[in-house]
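Removed from the display is one protein chain of the complex; every other protein chain stays in position.
Take a look at subunit A:
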Amino acid sequence: MWFMILDRRCRRQGTQFFFSGLLVLVVIIFGSFLGQAAAASSPDPTEQFRPFLQKVTDVLADPTLKTVPKKEQSQRVINVVRERFDFREMSKRVLGQHWRSLNTQEQAQFEQLFTELLQYAYVGKIDEYTGQQVEFTQQRIKGDRAEVQTLLVDANKSIPISYILILRGTQWMAYDVVVEGVSLVRNYMEQFKEILLKDGYPGLVKQIENKISQLEQQQKQS
């Protein structure tokens, strides 16, 4: 008698297992379809960055660029760079937790200052551009973040440069540049942290302004 009861219970459990198994399978199959659909809808970072970097190198290689004053040179380059660089995200990250303690006006001010700093910091590099080529090595995607790894190839050396991107709608925007393993944002972040600790936000603004005018002076001399 108890054999039959056990047998029936087993069978019932068996069908339960069968149905729950089927349900899991259906969920997995649908899930994978959804996953594929999501992967298909998120654009390829390298495909977006290839024409962009081509545009930047085209601007740098433009022979008329070197005939205009330095300030205009850097302005031309930064205008192209803005297309795929999210300077607000960059400023936010470079300040870390401190960003939240700034009001909207201060945030906008900092974003502008930091962008200007980068503009002056890299305008010196414009002269150094002698037709180096960009090679795309690989990319990684993790959710709405991606890394596009490139090599800047020169005649006798190649420098690994990675772009760290965030997905904004359908556009991948860069918020960090990693040169030979050193992240620009993280490097400035640690320096800014010390300044913020010592002199607070006004002190930092003052130091960035000083640096910009110092770099401006250097460029006028050269």
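The rule we apply is simple: a contact is a pair of C-beta atoms (placed from the backbone, for glycine too) under 8 Å apart; a residue touches a chain by one contact, two chains touch by 3 or more; residues count from 1.
FYI, contacts and distances are computed from a predicted model.
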Problem set entry | UniProt protein name of the chain not shown, from "Simple sugar transport system permease protein", "VacJ family lipoprotein", "Na+/H+ antiporter subunit D" or "Transcription elongation factor GreA" | "VacJ family lipoprotein"
Problem set entry | Sole residue of A:Arg140, A:Arg168 or A:Lys220 that reaches the chain not shown, by the stated touch rule | A:Arg140
For this session: Go through subunit A and note every residue touching the omitted chain.
Result: 93, 96-97, 121, 124, 140, 142, 145-147, 155-157, 162, 164, 176, 178, 180-183, 185-195, 207-208, 211, 215, 218
